[in-house]
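Only one protein chain is missing from this complex, and each of the others stays in its spot.
Chain lettering (A and B) follows the sequence in which the chains are written, and residue indices restart at 1 in each chain.
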Amino acid sequence: MPMVLLNCDKDIPERQKHIYLKAPNESTREFLPIANAATIPGTLSERGCAFCGAKLVIGGVLKDTIQMIHGPIGCAYDTWHTKRYPTDNGHFNMKYVWSTDMKESHVVFGGEKRLEKSINEAFDEMPEIKRMIVYTTCPTALIGDDIKAVSKKVMSERPEVDIFTVECPGFAGVSQSKGHHVLNIGWINEKVDTLEKEITSEYTMNFIGDFNIQGDTQLLQTYWDKLGIQVVSHFTGNGTYDDLRCMQQAKLNVVNCARSSGYIANELKKRYGIPRLDIDSWGFSYMEEGVRKICAFFGIEERGEQLIAEERAKWKPKLDWYKERLKGKKMAIWTGGPRLWHWTKSVENDLGIEVVAMSSKFGHEEDFEKVIARGREGTYYIDDGNELEFFEIIDLVKPDVIFTGPRVGELVKKMHIPYINGHGYHNGPYMGFEGFVNLARDTYNAIYNPLRHLAAVDIREGAVDSNLLFREAV
Amino acid sequence: MTSVLSSKVDELYHYVQERFLWQFYSRTWDRTENIDGIVAEGTCILLGEATKRDTPTERLLAVEAKVMVDDFHARFPWLKDATAEEVRVLMSGLREKLTDVAITSSKNHELNHTLY
Partner (left out) sequence: MPCEISDKSVAEVKIVSKKRAGIINPMYDCQPAGAQYAGIGVKDSIPLVHGGQGCTMFVRLLFAQHFKENFDIASTSLHEESAVFGGTRRVEEGVMVLARRYPDLRIIPIITTCSTEVIGDDIEGSINVCERALKKEFPDRQIYLAPVHTPSFKGSQVSGYDECVKSMIKTVAKKGAPTGKLNVFPGWVNPGDITQLKYYLSEMGVDATLFMDTEDFDSPMMPDKSIQTHGRTTIEDLQDSANAKATLALARYEGAAAAAYLEEAHNVPNHQINTPYGIKNTDDMLRKISEITGKPIPDSLVRERGIALDAMADLAHMFFANKKVAIFGHADLVLGLAQFCLEVELEPVLLLIGDDQGSKYKKDPRIEELKNSVHFDMEIVHNADLWDLERRIKKGEIKLDLIMGHSKGRYIAIDANIPMVRVGFPTFDRAGLYRKPTIGYKGAMELAEMTANAMFAHMEYTKDREWILNTW
(Lines give C-alpha, C1' and ligand atoms only; values in the text may rest on other atoms or scores of the structure.)
Protein backbone atom coordinates (compact mmCIF):
# COMPACT_ATOMS: atom_id res chain seq x y z
CA MET A 1 0.00 0.00 0.00
CA PRO A 2 1.57 3.30 -0.98
CA MET A 3 0.96 6.75 0.44
CA VAL A 4 -2.56 7.55 1.59
CA LEU A 5 -4.82 10.45 0.73
CA LEU A 6 -7.35 10.78 3.53
CA ASN A 7 -10.86 12.06 2.79
CA CYS A 8 -10.32 15.17 4.88
CA ASP A 9 -7.30 16.01 2.74
CA LYS A 10 -9.02 15.98 -0.64
CA ASP A 11 -8.56 19.74 -0.87
CA ILE A 12 -4.91 19.59 0.14
CA PRO A 13 -3.76 16.59 -1.89
CA GLU A 14 -0.10 17.24 -1.20
CA ARG A 15 -0.76 15.74 2.25
CA GLN A 16 -0.71 12.35 0.57
CA LYS A 17 3.08 12.56 0.50
CA HIS A 18 3.12 12.73 4.30
CA ILE A 19 0.95 9.74 5.24
CA TYR A 20 2.01 6.15 4.79
CA LEU A 21 0.22 2.88 5.50
CA LYS A 22 2.73 0.07 5.82
CA ALA A 23 2.08 -3.11 3.85
CA PRO A 24 4.00 -6.41 3.69
CA ASN A 25 7.25 -6.54 1.75
CA GLU A 26 7.64 -2.80 1.50
CA SER A 27 10.58 -0.80 2.70
CA THR A 28 11.49 2.83 3.08
CA ARG A 29 13.22 2.58 -0.29
CA GLU A 30 9.79 2.65 -1.89
CA PHE A 31 7.78 4.75 0.49
CA LEU A 32 8.92 7.38 2.93
CA PRO A 33 6.76 10.25 4.14
CA ILE A 34 8.14 13.65 3.26
CA ALA A 35 9.11 15.26 6.53
CA ASN A 36 10.60 18.48 7.88
CA ALA A 37 8.78 20.36 5.14
CA ALA A 38 6.72 23.53 5.39
CA THR A 39 3.26 23.21 6.91
CA ILE A 40 0.22 24.11 4.82
CA PRO A 41 -1.32 27.27 6.35
CA GLY A 42 -4.67 26.80 8.02
CA THR A 43 -4.40 23.05 8.54
CA LEU A 44 -4.41 23.11 12.36
CA SER A 45 -1.02 21.50 12.54
CA GLU A 46 0.44 20.59 15.91
CA ARG A 47 3.77 22.24 15.29
CA GLY A 48 5.55 24.81 17.38
CA CYS A 49 8.31 27.19 16.37
CA ALA A 50 12.08 27.11 16.14
CA PHE A 51 12.48 29.41 19.13
CA CYS A 52 10.68 26.97 21.39
CA GLY A 53 12.82 24.14 20.04
CA ALA A 54 15.86 25.96 21.34
CA LYS A 55 14.53 27.52 24.53
CA LEU A 56 11.83 25.24 25.82
CA VAL A 57 13.24 21.91 24.76
CA ILE A 58 16.99 22.25 25.30
CA GLY A 59 18.32 25.48 26.82
CA GLY A 60 15.55 26.03 29.32
CA VAL A 61 16.22 22.68 30.95
CA LEU A 62 19.50 23.83 32.51
CA LYS A 63 19.24 24.21 36.24
CA ASP A 64 21.59 27.11 36.78
CA THR A 65 21.02 29.38 33.81
CA ILE A 66 18.98 32.52 33.24
CA GLN A 67 16.93 32.24 30.05
CA MET A 68 16.78 35.78 28.65
CA ILE A 69 14.30 36.04 25.82
CA HIS A 70 14.77 39.13 23.74
CA GLY A 71 11.36 39.91 22.35
CA PRO A 72 7.78 40.68 23.25
CA ILE A 73 6.41 39.07 26.36
CA GLY A 74 4.50 36.20 24.76
CA CYS A 75 7.58 34.18 23.81
CA ALA A 76 8.62 34.09 27.46
CA TYR A 77 5.15 33.57 28.88
CA ASP A 78 4.41 30.71 26.49
CA THR A 79 7.61 28.79 27.15
CA TRP A 80 7.10 28.77 30.89
CA HIS A 81 4.89 26.37 32.89
CA THR A 82 4.66 24.04 29.92
CA LYS A 83 7.25 21.40 30.78
CA ARG A 84 7.87 18.82 33.46
CA TYR A 85 11.62 18.78 33.83
CA PRO A 86 12.51 19.00 37.50
CA THR A 87 16.03 19.48 38.82
CA ASP A 88 17.85 18.50 41.97
CA ASN A 89 18.24 22.15 43.01
CA GLY A 90 14.62 23.13 43.51
CA HIS A 91 13.52 23.50 39.89
CA PHE A 92 15.03 26.92 39.24
CA ASN A 93 14.53 26.22 35.53
CA MET A 94 10.78 25.76 35.85
CA LYS A 95 10.17 28.66 38.20
CA TYR A 96 11.50 31.56 36.20
CA VAL A 97 11.50 33.07 32.78
CA TRP A 98 13.04 36.35 31.67
CA SER A 99 12.00 38.69 28.91
CA THR A 100 13.16 42.05 27.60
CA ASP A 101 9.44 42.82 27.11
CA MET A 102 10.09 44.50 23.80
CA LYS A 103 7.83 47.40 22.89
CA GLU A 104 7.05 49.32 19.75
CA SER A 105 9.75 51.92 20.34
CA HIS A 106 12.35 49.14 20.32
CA VAL A 107 11.04 47.90 17.00
CA VAL A 108 11.54 51.40 15.65
CA PHE A 109 14.79 52.37 17.34
CA GLY A 110 16.35 48.99 18.08
CA GLY A 111 16.24 46.92 21.24
CA GLU A 112 19.91 46.44 22.09
CA LYS A 113 19.96 48.92 24.97
CA ARG A 114 16.83 47.30 26.39
CA LEU A 115 18.52 43.92 26.16
CA GLU A 116 21.66 45.14 27.87
CA LYS A 117 19.64 46.65 30.68
CA SER A 118 17.56 43.52 31.09
CA ILE A 119 20.63 41.28 31.22
CA ASN A 120 22.24 43.42 33.90
CA GLU A 121 19.03 43.59 35.90
CA ALA A 122 18.64 39.83 35.79
CA PHE A 123 22.14 39.26 37.15
CA ASP A 124 21.62 41.98 39.76
CA GLU A 125 18.34 40.54 40.95
CA MET A 126 19.72 37.01 41.22
CA PRO A 127 23.36 37.55 42.14
CA GLU A 128 23.96 33.84 42.79
CA ILE A 129 23.31 33.02 39.13
CA LYS A 130 26.24 33.59 36.78
CA ARG A 131 25.17 31.93 33.56
CA MET A 132 22.72 33.03 30.90
CA ILE A 133 21.38 32.12 27.49
CA VAL A 134 20.03 34.98 25.37
CA TYR A 135 17.53 34.16 22.63
CA THR A 136 16.34 36.23 19.71
CA THR A 137 12.69 36.02 18.68
CA CYS A 138 10.86 36.86 15.44
CA PRO A 139 10.76 40.65 15.81
CA THR A 140 14.25 41.11 17.26
CA ALA A 141 15.65 39.02 14.42
CA LEU A 142 13.69 41.01 11.86
CA ILE A 143 15.00 44.34 13.11
CA GLY A 144 18.51 42.93 13.32
CA ASP A 145 19.43 43.44 16.98
CA ASP A 146 22.98 42.19 17.57
CA ILE A 147 22.49 40.07 20.68
CA LYS A 148 26.02 38.70 20.45
CA ALA A 149 27.57 42.13 20.66
CA VAL A 150 25.41 43.05 23.64
CA SER A 151 26.29 39.81 25.41
CA LYS A 152 30.00 40.34 24.79
CA LYS A 153 29.77 43.82 26.22
CA VAL A 154 28.11 42.56 29.39
CA MET A 155 30.66 39.76 29.72
CA SER A 156 33.50 42.23 29.44
CA GLU A 157 31.96 44.32 32.20
CA ARG A 158 31.07 41.34 34.38
CA PRO A 159 33.96 38.92 34.09
CA GLU A 160 32.31 36.41 36.44
CA VAL A 161 29.40 35.76 34.11
CA ASP A 162 29.16 33.73 30.93
CA ILE A 163 26.50 34.21 28.28
CA PHE A 164 25.53 32.05 25.32
CA THR A 165 23.44 33.45 22.49
CA VAL A 166 20.90 31.61 20.36
CA GLU A 167 19.79 33.34 17.19
CA CYS A 168 16.79 31.35 16.26
CA PRO A 169 13.59 33.29 15.60
CA GLY A 170 10.30 31.42 15.56
CA PHE A 171 9.91 31.67 11.81
CA ALA A 172 13.22 29.88 11.14
CA GLY A 173 12.87 26.42 9.64
CA VAL A 174 9.53 24.66 9.61
CA SER A 175 9.17 23.50 13.20
CA GLN A 176 10.86 23.34 16.59
CA SER A 177 13.44 21.07 14.99
CA LYS A 178 15.32 24.04 13.56
CA GLY A 179 15.80 25.40 17.05
CA HIS A 180 17.35 22.16 18.27
CA HIS A 181 19.82 22.42 15.45
CA VAL A 182 20.75 26.05 16.00
CA LEU A 183 21.36 25.50 19.70
CA ASN A 184 23.41 22.33 19.10
CA ILE A 185 25.69 23.90 16.54
CA GLY A 186 26.00 27.18 18.41
CA TRP A 187 26.99 25.42 21.58
CA ILE A 188 29.70 23.25 20.00
CA ASN A 189 31.07 26.25 18.11
CA GLU A 190 31.17 28.63 21.02
CA LYS A 191 31.10 26.86 24.36
CA VAL A 192 32.44 23.33 24.18
CA ASP A 193 36.10 23.10 25.17
CA THR A 194 36.07 26.38 27.09
CA LEU A 195 36.36 24.73 30.50
CA GLU A 196 37.76 21.58 32.10
CA LYS A 197 36.25 19.76 35.03
CA GLU A 198 37.69 17.24 37.42
CA ILE A 199 37.62 13.72 36.03
CA THR A 200 36.94 11.15 38.72
CA SER A 201 36.53 7.94 36.74
CA GLU A 202 38.34 6.28 33.88
CA TYR A 203 34.90 5.72 32.36
CA THR A 204 33.43 8.99 31.19
CA MET A 205 30.55 9.87 28.92
CA ASN A 206 28.20 12.63 27.90
CA PHE A 207 24.55 11.66 28.10
CA ILE A 208 22.93 13.51 25.22
CA GLY A 209 19.31 14.11 24.28
CA ASP A 210 17.50 13.43 27.51
CA PHE A 211 15.74 16.25 29.28
CA ASN A 212 14.91 14.79 32.68
CA ILE A 213 11.22 14.59 31.98
CA GLN A 214 9.72 13.73 35.37
CA GLY A 215 13.15 12.64 36.52
CA ASP A 216 14.31 10.43 33.61
CA THR A 217 17.86 11.72 33.87
CA GLN A 218 17.98 11.29 37.61
CA LEU A 219 16.72 7.72 37.39
CA LEU A 220 19.29 6.77 34.75
CA GLN A 221 21.96 8.52 36.79
CA THR A 222 21.48 5.88 39.50
CA TYR A 223 22.58 3.30 36.90
CA TRP A 224 25.66 5.23 35.86
CA ASP A 225 26.57 5.71 39.52
CA LYS A 226 26.30 1.97 40.15
CA LEU A 227 28.39 1.26 37.08
CA GLY A 228 31.05 3.74 38.13
CA ILE A 229 30.66 5.82 34.99
CA GLN A 230 31.16 9.56 35.31
CA VAL A 231 28.69 11.57 33.27
CA VAL A 232 30.73 14.62 32.25
CA SER A 233 27.65 16.43 31.02
CA HIS A 234 23.96 15.92 30.60
CA PHE A 235 22.64 17.48 27.42
CA THR A 236 20.56 18.87 29.06
CA GLY A 237 18.42 17.08 31.68
CA ASN A 238 19.21 18.29 35.20
CA GLY A 239 22.33 19.71 33.55
CA THR A 240 24.53 22.68 34.22
CA TYR A 241 25.92 25.25 31.82
CA ASP A 242 29.51 24.68 32.87
CA ASP A 243 29.36 20.89 32.57
CA LEU A 244 28.31 21.38 28.97
CA ARG A 245 31.42 23.46 28.36
CA CYS A 246 33.44 20.35 29.23
CA MET A 247 31.83 17.94 26.76
CA GLN A 248 35.18 17.43 25.03
CA GLN A 249 36.47 15.53 28.07
CA ALA A 250 34.18 12.51 27.70
CA LYS A 251 35.27 9.25 26.09
CA LEU A 252 31.85 8.33 24.78
CA ASN A 253 28.71 10.16 23.69
CA VAL A 254 25.55 8.28 24.46
CA VAL A 255 22.61 9.68 22.56
CA ASN A 256 19.01 9.07 23.45
CA CYS A 257 17.20 11.71 21.40
CA ALA A 258 18.98 11.73 18.06
CA ARG A 259 16.52 14.23 16.64
CA SER A 260 17.10 17.07 19.07
CA SER A 261 20.73 16.36 19.87
CA GLY A 262 22.31 14.13 17.25
CA TYR A 263 24.00 17.19 15.77
CA ILE A 264 26.20 17.89 18.75
CA ALA A 265 27.09 14.22 19.07
CA ASN A 266 28.21 14.15 15.45
CA GLU A 267 30.22 17.32 15.85
CA LEU A 268 31.91 15.99 18.98
CA LYS A 269 32.85 12.95 16.94
CA LYS A 270 34.21 14.95 14.02
CA ARG A 271 36.09 17.48 16.12
CA TYR A 272 37.21 15.46 19.12
CA GLY A 273 37.01 11.86 17.91
CA ILE A 274 34.51 10.93 20.62
CA PRO A 275 32.40 8.07 19.27
CA ARG A 276 28.61 8.33 19.16
CA LEU A 277 26.39 5.58 20.51
CA ASP A 278 22.64 5.94 19.98
CA ILE A 279 20.49 4.01 22.42
CA ASP A 280 16.83 3.72 23.32
CA SER A 281 16.24 4.42 27.00
CA TRP A 282 12.58 3.34 27.05
CA GLY A 283 11.75 -0.33 27.44
CA PHE A 284 13.46 -3.26 29.16
CA SER A 285 14.91 -4.89 26.08
CA TYR A 286 16.34 -1.64 24.73
CA MET A 287 17.59 -0.42 28.09
CA GLU A 288 19.40 -3.71 28.64
CA GLU A 289 20.98 -3.43 25.24
CA GLY A 290 22.04 0.15 25.93
CA VAL A 291 23.63 -0.77 29.26
CA ARG A 292 25.42 -3.73 27.63
CA LYS A 293 26.85 -1.58 24.87
CA ILE A 294 28.04 1.16 27.19
CA CYS A 295 29.63 -1.33 29.56
CA ALA A 296 31.21 -3.28 26.71
CA PHE A 297 32.75 -0.07 25.43
CA PHE A 298 34.41 0.52 28.78
CA GLY A 299 35.20 -3.15 29.32
CA ILE A 300 33.01 -3.40 32.41
CA GLU A 301 30.61 -6.01 31.09
CA GLU A 302 30.23 -7.77 34.42
CA ARG A 303 29.02 -4.66 36.20
CA GLY A 304 26.51 -4.18 33.44
CA GLU A 305 25.18 -7.72 33.70
CA GLN A 306 24.88 -7.37 37.45
CA LEU A 307 22.90 -4.14 37.11
CA ILE A 308 20.62 -5.70 34.52
CA ALA A 309 20.05 -8.77 36.69
CA GLU A 310 19.20 -6.64 39.72
CA GLU A 311 16.85 -4.39 37.82
CA ARG A 312 15.13 -7.28 36.10
CA ALA A 313 14.63 -9.10 39.36
CA LYS A 314 13.06 -6.03 40.83
CA TRP A 315 10.90 -4.82 37.97
CA LYS A 316 10.26 -7.60 35.47
CA PRO A 317 7.48 -9.31 37.47
CA LYS A 318 5.64 -6.00 37.71
CA LEU A 319 6.08 -5.40 34.00
CA ASP A 320 4.77 -8.86 33.21
CA TRP A 321 1.69 -8.30 35.35
CA TYR A 322 0.82 -5.34 33.20
CA LYS A 323 1.79 -7.10 29.99
CA GLU A 324 -0.73 -9.82 30.73
CA ARG A 325 -3.44 -7.15 30.85
CA LEU A 326 -2.25 -4.90 28.04
CA LYS A 327 -1.61 -7.60 25.45
CA GLY A 328 -3.33 -6.82 22.15
CA LYS A 329 -4.37 -3.31 23.15
CA LYS A 330 -4.06 -0.73 20.43
CA MET A 331 -2.04 2.42 20.91
CA ALA A 332 -1.54 5.55 18.86
CA ILE A 333 1.50 7.78 19.37
CA TRP A 334 1.21 11.42 18.35
CA THR A 335 4.27 13.16 19.70
CA GLY A 336 7.30 15.04 18.42
CA GLY A 337 9.11 12.42 16.38
CA PRO A 338 11.72 10.24 18.09
CA ARG A 339 9.34 8.71 20.62
CA LEU A 340 7.59 7.04 17.71
CA TRP A 341 10.59 4.86 16.99
CA HIS A 342 11.71 4.63 20.60
CA TRP A 343 8.34 3.30 21.68
CA THR A 344 6.67 1.36 18.88
CA LYS A 345 8.71 -1.79 19.32
CA SER A 346 9.35 -1.44 23.02
CA VAL A 347 5.67 -1.37 23.93
CA GLU A 348 5.16 -4.31 21.58
CA ASN A 349 8.05 -6.38 22.93
CA ASP A 350 7.66 -5.52 26.58
CA LEU A 351 3.90 -5.02 26.88
CA GLY A 352 2.33 -6.76 23.91
CA ILE A 353 0.75 -3.50 22.76
CA GLU A 354 0.14 -2.90 19.07
CA VAL A 355 0.93 0.60 17.85
CA VAL A 356 -1.59 1.27 15.09
CA ALA A 357 -0.98 4.91 14.17
CA MET A 358 1.82 7.37 14.69
CA SER A 359 2.17 11.03 13.91
CA SER A 360 5.27 13.14 14.26
CA LYS A 361 5.28 16.91 14.64
CA PHE A 362 8.85 17.68 13.79
CA GLY A 363 10.57 14.41 12.87
CA HIS A 364 12.77 14.29 9.78
CA GLU A 365 12.81 11.58 7.14
CA GLU A 366 15.48 9.84 9.20
CA ASP A 367 12.92 9.43 11.97
CA PHE A 368 10.48 7.88 9.54
CA GLU A 369 13.14 5.47 8.27
CA LYS A 370 13.62 4.35 11.85
CA VAL A 371 9.98 4.08 12.78
CA ILE A 372 8.85 2.37 9.60
CA ALA A 373 11.66 -0.16 9.97
CA ARG A 374 10.48 -0.90 13.50
CA GLY A 375 6.73 -0.41 13.24
CA ARG A 376 3.96 -2.78 12.31
CA GLU A 377 2.33 -3.47 9.01
CA GLY A 378 -1.16 -1.98 8.79
CA THR A 379 -0.01 0.98 10.85
CA TYR A 380 -0.28 4.61 9.70
CA TYR A 381 2.86 6.77 9.73
CA ILE A 382 2.03 10.47 9.54
CA ASP A 383 4.20 13.54 9.24
CA ASP A 384 2.83 16.76 10.74
CA GLY A 385 -0.65 15.35 11.28
CA ASN A 386 -3.48 17.80 11.73
CA GLU A 387 -6.74 17.69 13.60
CA LEU A 388 -9.10 16.48 10.87
CA GLU A 389 -6.60 13.77 9.95
CA PHE A 390 -6.55 12.64 13.56
CA PHE A 391 -10.32 12.21 13.56
CA GLU A 392 -10.18 10.15 10.40
CA ILE A 393 -7.27 8.04 11.60
CA ILE A 394 -9.00 7.36 14.93
CA ASP A 395 -11.96 6.09 12.98
CA LEU A 396 -9.74 3.83 10.91
CA VAL A 397 -7.60 2.33 13.66
CA LYS A 398 -9.75 2.68 16.81
CA PRO A 399 -6.99 3.00 19.39
CA ASP A 400 -7.51 2.04 23.05
CA VAL A 401 -5.09 4.72 24.20
CA ILE A 402 -3.25 7.65 22.63
CA PHE A 403 0.12 8.93 23.75
CA THR A 404 0.01 12.64 22.94
CA GLY A 405 -0.02 16.11 24.44
CA PRO A 406 -2.56 17.36 26.96
CA ARG A 407 -4.53 19.48 24.50
CA VAL A 408 -5.07 16.67 22.02
CA GLY A 409 -5.71 14.49 25.05
CA GLU A 410 -8.65 16.69 25.96
CA LEU A 411 -9.94 16.39 22.41
CA VAL A 412 -9.82 12.59 22.23
CA LYS A 413 -11.34 12.32 25.71
CA LYS A 414 -14.62 13.49 24.17
CA MET A 415 -14.37 10.47 21.90
CA HIS A 416 -14.00 8.24 24.98
CA ILE A 417 -10.35 7.52 24.27
CA PRO A 418 -7.95 7.96 27.17
CA TYR A 419 -4.67 9.69 26.62
CA ILE A 420 -1.30 9.48 28.27
CA ASN A 421 0.87 12.57 28.22
CA GLY A 422 3.42 11.48 25.66
CA HIS A 423 5.53 14.57 26.23
CA GLY A 424 5.52 15.26 29.96
CA TYR A 425 4.20 11.81 31.06
CA HIS A 426 1.38 11.17 33.48
CA ASN A 427 3.37 9.82 36.42
CA GLY A 428 6.94 9.21 35.31
CA PRO A 429 9.80 8.83 34.90
CA TYR A 430 9.26 6.45 31.98
CA MET A 431 12.89 5.76 31.07
CA GLY A 432 14.85 2.83 32.40
CA PHE A 433 13.42 -0.31 33.98
CA GLU A 434 11.40 1.29 36.74
CA GLY A 435 10.27 3.93 34.29
CA PHE A 436 8.84 1.48 31.83
CA VAL A 437 6.83 -0.12 34.61
CA ASN A 438 5.49 3.38 35.32
CA LEU A 439 4.52 3.71 31.67
CA ALA A 440 2.83 0.32 31.78
CA ARG A 441 0.98 1.24 34.98
CA ASP A 442 -0.22 4.56 33.57
CA THR A 443 -1.34 2.85 30.36
CA TYR A 444 -3.21 0.21 32.32
CA ASN A 445 -4.84 2.84 34.52
CA ALA A 446 -5.91 4.76 31.43
CA ILE A 447 -7.30 1.83 29.46
CA TYR A 448 -9.04 0.28 32.46
CA ASN A 449 -10.65 3.54 33.51
CA PRO A 450 -14.38 2.85 34.01
CA LEU A 451 -15.36 6.42 33.13
CA ARG A 452 -14.84 6.03 29.43
CA HIS A 453 -17.20 3.08 29.37
CA LEU A 454 -19.75 4.98 31.42
CA ALA A 455 -19.42 7.87 28.96
CA ALA A 456 -20.61 5.60 26.17
CA VAL A 457 -23.82 4.77 28.00
CA ASP A 458 -26.94 6.71 26.98
CA ILE A 459 -29.25 6.67 29.99
CA ARG A 460 -32.28 7.30 27.78
CA GLU A 461 -31.92 3.90 26.22
CA GLY A 462 -33.24 1.82 29.09
CA ALA A 463 -31.17 -0.45 31.24
CA VAL A 464 -27.79 -1.02 29.72
CA ASP A 465 -25.52 -3.92 30.46
CA SER A 466 -22.62 -1.61 30.86
CA ASN A 467 -20.13 -4.45 31.14
CA LEU A 468 -17.60 -2.19 32.71
CA LEU A 469 -13.99 -3.18 32.77
CA PHE A 470 -13.20 -2.73 36.39
CA ARG A 471 -9.67 -2.94 37.55
CA GLU A 472 -7.92 -5.70 39.35
CA ALA A 473 -5.75 -5.36 42.39
CA VAL A 474 -2.14 -4.99 41.32
CA MET B 1 24.28 -16.57 -3.98
CA THR B 2 21.93 -19.53 -3.65
CA SER B 3 18.30 -18.84 -2.87
CA VAL B 4 18.74 -20.47 0.54
CA LEU B 5 21.55 -18.09 1.41
CA SER B 6 19.67 -15.19 -0.05
CA SER B 7 16.66 -15.85 2.15
CA LYS B 8 19.00 -16.12 5.13
CA VAL B 9 20.46 -12.73 4.24
CA ASP B 10 16.92 -11.43 4.27
CA GLU B 11 16.35 -12.85 7.74
CA LEU B 12 19.49 -11.15 9.04
CA TYR B 13 18.64 -7.94 7.27
CA HIS B 14 15.10 -7.81 8.61
CA TYR B 15 16.33 -8.32 12.12
CA VAL B 16 19.00 -5.65 11.85
CA GLN B 17 16.69 -3.23 10.17
CA GLU B 18 14.13 -3.49 12.91
CA ARG B 19 16.56 -3.53 15.79
CA PHE B 20 19.56 -1.26 15.37
CA LEU B 21 19.80 2.50 15.22
CA TRP B 22 23.34 2.65 13.82
CA GLN B 23 22.21 2.06 10.23
CA PHE B 24 20.04 5.18 10.46
CA TYR B 25 22.39 7.85 11.73
CA SER B 26 22.00 11.23 10.17
CA ARG B 27 24.20 11.32 7.07
CA THR B 28 25.69 9.10 4.39
CA TRP B 29 29.14 9.34 5.94
CA ASP B 30 28.17 8.03 9.36
CA ARG B 31 25.75 5.42 8.00
CA THR B 32 28.51 4.09 5.75
CA GLU B 33 31.02 4.09 8.56
CA ASN B 34 28.62 2.19 10.80
CA ILE B 35 27.31 -0.32 8.29
CA ASP B 36 30.72 -1.14 6.82
CA GLY B 37 32.48 -1.14 10.16
CA ILE B 38 29.94 -3.14 12.12
CA VAL B 39 29.32 -5.76 9.46
CA ALA B 40 33.08 -6.18 8.94
CA GLU B 41 33.63 -6.53 12.69
CA GLY B 42 30.67 -8.90 12.90
CA THR B 43 32.13 -11.04 10.15
CA CYS B 44 35.43 -11.25 12.03
CA ILE B 45 33.67 -12.22 15.22
CA LEU B 46 31.67 -14.92 13.44
CA LEU B 47 34.85 -16.25 11.87
CA GLY B 48 36.79 -16.05 15.11
CA GLU B 49 39.27 -13.65 13.61
CA ALA B 50 41.07 -10.95 15.56
CA THR B 51 39.53 -7.51 15.16
CA LYS B 52 41.09 -4.08 15.02
CA ARG B 53 40.24 -1.99 18.09
CA ASP B 54 42.72 0.85 18.18
CA THR B 55 40.59 3.97 18.13
CA PRO B 56 37.56 4.70 20.28
CA THR B 57 35.40 4.57 17.18
CA GLU B 58 36.69 1.12 16.26
CA ARG B 59 36.06 -0.01 19.80
CA LEU B 60 32.49 1.17 19.59
CA LEU B 61 31.92 -0.48 16.22
CA ALA B 62 33.18 -3.73 17.72
CA VAL B 63 30.73 -3.36 20.62
CA GLU B 64 27.85 -2.85 18.20
CA ALA B 65 29.03 -5.83 16.15
CA LYS B 66 29.21 -8.06 19.18
CA VAL B 67 25.67 -7.24 20.27
CA MET B 68 24.46 -7.90 16.73
CA VAL B 69 26.25 -11.24 16.49
CA ASP B 70 25.00 -12.32 19.92
CA ASP B 71 21.46 -11.54 18.77
CA PHE B 72 22.03 -13.45 15.53
CA HIS B 73 23.14 -16.52 17.45
CA ALA B 74 20.14 -16.30 19.75
CA ARG B 75 17.68 -15.99 16.88
CA PHE B 76 19.15 -17.88 13.98
CA PRO B 77 20.37 -21.31 15.09
CA TRP B 78 21.39 -22.19 11.54
CA LEU B 79 24.16 -19.64 11.76
CA LYS B 80 26.44 -21.86 13.84
CA ASP B 81 26.48 -24.43 11.04
CA ALA B 82 27.46 -21.92 8.36
CA THR B 83 30.87 -22.40 6.79
CA ALA B 84 33.39 -19.58 6.71
CA GLU B 85 32.63 -18.99 3.08
CA GLU B 86 28.90 -18.91 3.76
CA VAL B 87 29.45 -16.45 6.62
CA ARG B 88 31.36 -14.16 4.26
CA VAL B 89 28.61 -14.37 1.65
CA LEU B 90 25.87 -13.81 4.20
CA MET B 91 27.54 -10.83 5.80
CA SER B 92 28.48 -9.24 2.54
CA GLY B 93 24.89 -9.71 1.40
CA LEU B 94 23.76 -8.08 4.63
CA ARG B 95 26.08 -5.16 4.11
CA GLU B 96 24.87 -4.66 0.55
CA LYS B 97 21.25 -4.78 1.55
CA LEU B 98 21.69 -2.37 4.46
CA THR B 99 23.66 -0.01 2.28
CA ASP B 100 21.02 -0.13 -0.40
CA VAL B 101 18.11 0.53 1.94
CA ALA B 102 19.70 3.04 4.28
CA ILE B 103 21.95 4.85 1.81
CA THR B 104 21.89 4.15 -1.91
CA SER B 105 18.16 3.87 -2.43
CA SER B 106 17.11 5.86 0.57
CA LYS B 107 14.48 8.51 -0.04
CA ASN B 108 15.86 10.55 2.86
CA HIS B 109 16.62 13.94 1.32
CA GLU B 110 19.07 14.93 4.02
CA LEU B 111 21.61 12.16 3.69
CA ASN B 112 24.05 14.13 1.60
CA HIS B 113 23.47 17.51 3.13
CA THR B 114 26.84 19.04 3.90
CA LEU B 115 25.41 20.85 6.87
CA TYR B 116 22.51 19.51 8.85
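We take it that contacts are C-beta pairs under 8 Å (C-beta built on N, C-alpha and C of every residue); 3 or more make two chains touch, one makes a residue touch a chain.
Worth saying up front: this structure is predicted, and the values here are computed from it rather than measured.
Taking the complete complex into account, the chain left out of view touches A. The chain not shown here is touched by just one of A:P2, A:G74, A:G228 or A:G299, and that residue is A:G74. Checked against the hidden chain, the listed residues A:L268, A:L319, A:V408 or A:A440 yield one contact partner: A:V408. Across the entire complex, the residue among A:P33, A:P169, A:G262 or A:G385 in touch with the chain not shown is A:P169. When the whole complex is considered, the residue among A:F31, A:F51 or A:W315 that touches the unshown chain is A:F51. Residue-level contact of chain A with the missing chain is found at 8, 11-12, 38-52, 68, 71-82, 95-104, 106-107, 114, 117-119, 121-122, 125, 137-139, 141-143, 169-176, 387-388, 405-408, 410-411, 413-416, 451, 455-458.
Keep this in mind: only the chains that are shown with their structure count from here on.
Chain centres here are Cα averages; for chain A and chain B they lie 29 Å apart. Listed in rising order, the residues of chain A touching chain B in the complex are 27-29, 31-32, 36, 181, 185, 251-252, 258, 262-263, 266, 269, 273-280, 289, 292-293, 296-297, 345, 364-366, 369-370, 373-374. By the touch criterion given at the top, residues 17-18, 21-22, 24-27, 30, 55-57, 59-60, 63-64, 66-67, 100-102, 105-110, 116 of chain B touch chain A in their complex.
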